[in-house]
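With one protein chain held back, the other chains of the complex are shown just where they sit.
As written, the chains take the letters A and B, and residue 1 is the first residue of each chain.
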Amino acid sequence: MTSLFRSSLQGVAAPPTALEAGDGYQTVRTPDPKAKPTRLSAHDVCVFYGDKQALENVSIDIPERSVSALIGPSGCGKSTFLRCLNRMNDTIEGARVTGEITLDGENLYSPQVDVVELRARIGMVFQKPNPFPKSIFENVAYGPKIHGLARSKSELEEIVVTSLKRAGLFEEVKDRLHAPGTGLSGGQQQRLCIARAIAVGPEVILMDEPCSALDPIATSIIEELIDELRENYTIIIVTHSMQQAARVSQKTAFFHLGKLIEEGPTERIFTNPRDKKTQDYITGRIG
Amino acid sequence: MTDSFTVSSSGAERRRARIRAGLGRRHLFERIFRGLGVLAILIALALVGSLFWMVISKGYPAFTQANLETEVYFDPDIIKVDPPPQQQPGQSAADFRAQRLAWQRQVTMSNWNRVVEQAVRAAVPPGLEITAREATALVDAGERHRLRDIFVENPGLLGERLPFTMLASADVDNWLKGTIDRDLPDERQQLSPATRALADQLLESGAIQFKFAWHIFTNVDSRSAPASAGLAGGLVGSLYMMLVVVLLAVPIGVASAIYLEEFAPKNRLTDLIEVNINNLAAVPSIVFGLFGAAVFIKYIGLPLSAPIVGGLVLTLMTLPTIIIATRSSLRAVPPSLRQAALGLGASRTQMVFHHVLPVTLPGILTATIIGVAQALGETAPLLLIGMNAFVAAVPGTPFDQSTALPAQIYLWQGNENRNFFEARTSAAIMVLLTLMITMNAIAVLLRQRLERLK
Partner (left out) sequence: MGNLVIAAALLLLLGFAYQQGFARSLSLAAEARKEGRRLHSRPRYHGTLVAIWVLLPTLLVLGLWALLETSALRALIVGMLPPEVAGLEGRQLDSAIARIRALASGYGVAGEVADYEQAAAEHLSLIQNLAFLLVLAAAAGLGLLALFAAKRRISLALRARDHVEKAVRILLMLCSAVAILTTAGIVLSLFNESIRFFSFVNPIDFFFGEIWNPGFATTGSAAIGRYGLLPLLWGTVMVAVIAMLVALPVGLMTAIYLSQYAPHKVRTVVKPVIEILAGIPTIVYGFFALVTVGPFLSALGAAIGLDIRSTSALTAGMVMGIMLIPFISSLSDDILRQVPLALRDGSLGLGATQSETIRRVLLPAALPGIVGAFLLAVSRAIGETMIVVMAAGNSPVLRLNPAEPVSTVTVTIVNQLTGDSDFAGPQSLVGFALGLTLFAITLLLNILALFIVRRFREQYD
């Protein structure tokens, strides 16, 4: 697997111009008649880290108020793609993104877009729970404070409490809102991070393997939470666990070696994959 | 209300409006903050730049000095001495030495100033009248000693003429280089108007020329003859000190690092040693000087102003640096190497000396050179053990009185002839910095080279 991965990486390290012409790969797409309307949509997205190409011509529509899962073996580009959606790749030196990603028809990469505002609309939850070394309250209040969302102290408190409630954490921490956030258990920390993201009031929440550092019980709590959240938020989750993708998502996209191989309704991808590679991955032959 | 604020679409509108309202201010602040960062770096770089500019622009001219090309006549009418003594059979070495010293005293008693004066007159264009004082003011006071020494070495020169290059005096050098303001009124000039005019004339005629001042490296310090003052004593003194440091600090430092890292049981005592070493690294250098003065000089009775004492003090100062650096390079050796060695049946000692130590050699070497370079520039402790005493000799052994390079710099910067010694001091600093930078560069290159070999 590693050697395969390495040789193909060298293969894709060709000059970008050749790739823009299209090196002839076609994503297998299955439309979902029941899907909600699209708000977020990627078109021909390529990502380069220096000379290395990490993502090749990815195009996908993300339906609103539902959970979309990005799956694939490690190093396949799924996290890279996720980080493109709120321009977190901007923070990496030497990273370059081409193509188009639109939210409500507006290109995220157009010069008029303000990254700060964009990230307030598209929140992110990371692989490892990363609460700030501040109190639980301050963790959640951080976003609203920097964005100036609350006009008064009581408004801020309301936002914090509501966000903690939505993240299903409030009951557990209501007596110790001013205790340090780093003192919580791993699963609680991750829910704190979700609350922190919710507090800014995003329309889209990106989750980068949010359960990979958690035990099974904490994982199932988070999964239930994700299912609840989709009522109000558009959620995109990267996961290395196919079971998790099957449990929480309505739409699944399979990435392999920087390419989007197949996308479609989750049920369909898991029961009847059309591409050979998807099938191999799902049945555990590559991974 | 809040629920609608975080979720509903009208809430979203209001939220976006509030975020947008703050964006301009936030981005402005971001730019200011970033600008402050750039400013800080520019300040730091400007400081490095101005420091080097100060040293080089002041010190560079000191490496060339005005020299007077002339002819010396060892006039028998001035140098009235007996023929030099020869060792008689049966005469003791001490007796002969006393006799020879008496002869040398006789030579010294001759009026060498007149010899110098005549030599200067030989270069002066005919028709120009100058007084004896004006003539001798033109060349460095050390030149009469140099002529005397040449004569002592070679008494056969009596009555001979010799083409000779004399060092111009510090005042002439200042005047010709413009280090002293040429528009100052006469009473504030060091030289008489006649000597100044003569110097200009000789420069124009080519009798005075600027030459590279090798004697900065070969002469010892001098107070009476500033133009010929050099760094030789300081260089050799520092060399001796560095030798002591290398011979003592490196083995002791590496050995204690090995012990602490590889053998010492992890208990409160080794914890204490650890804290102790870290603290020792941060003890002010002047305290080491006090320690040296009290212990090495007062109790042990080692001589004042001797490089051996300086070396010992600097050894103790360098020790923590070497220990800490060696320990961190020992720590960087992968555990797999240790386990492999132990797994093959090597004892702990064998593992350390045969397997771990060779791998850490580049780290130890780099730490040593950097530690020694640091010690080379250290000044404060030297002041307390008498290394800043005026010593006009190159030490023969580390137990002789000596000065050291940084102590020489300290002495020179305090010299009352500021115009001349500002340049001299800067030149000495250039020598010191060149040595230190070279050592550091060697350390870096060595590390790269050795790491590539692995």
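The rule we apply is simple: contacts are C-beta pairs under 8 Å (C-beta built on N, C-alpha and C of every residue); 3 or more make two chains touch, one makes a residue touch a chain.
Being a predicted model, the structure only gives us computed values, none of them experimental.
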Check: Since one chain is left out of the picture, which of the remaining chains does it touch in the full complex?
Finding: A, B
Next item on the list: Tell me which residue among B:T131, B:N154, B:S224 or B:T349 touches the hidden chain in the full complex.
Entry: B:T349
Margin query: Among A:G75, A:G123, A:G168 or A:G258, exactly one should touch the missing chain; which is it?
Written below: A:G123
Check: Pick from B:A21, B:A40, B:L247 or B:A340: which residue touches the chain that isn't shown?
Finding: B:A40
Notebook entry, point to check: Given the contact definition stated above, which residue among A:R65, A:K134, A:K165 or A:R274 touches the chain not shown here?
Noted result: A:K134
Next item on the list: Quickly run down the residues of chain B that touch the omitted chain.
Entry: 19, 26-27, 29-30, 33-34, 36-41, 43-45, 47-48, 50-51, 54-55, 58, 92-95, 97-98, 251-253, 255-260, 263-264, 273, 275-280, 282-291, 293-295, 297-298, 304, 316, 319-320, 323, 347-349, 373-374, 376-380, 383-384, 386, 388-389, 406, 409-410, 413, 422, 425-426, 429, 432-433, 436-437, 440
Notebook entry, point to check: In the full complex, which residues of chain A touch the absent chain?
Noted result: 86, 88, 91, 93, 115-120, 123-124, 126, 128, 130-134, 142-143, 146-147, 193, 196-197, 200
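As a convention for this text, only the chains that are shown with their structure count from here on.
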Margin query: Nearest whole angstrom, what separates the Cα centre of chain A from the Cα centre of chain B?
Written below: 61
Note to self: Under the stated contact criterion, what part of chain A meets chain B in this complex?
What the structure shows: 114, 116-117, 120-121, 146-149, 155, 158-159, 161-163, 166, 198-199, 201, 203, 232
Checklist line | Residue ranges of chain B in contact with chain A within the complex | finding: 1-3, 5-7, 11-12, 15-16, 18-23, 26-27
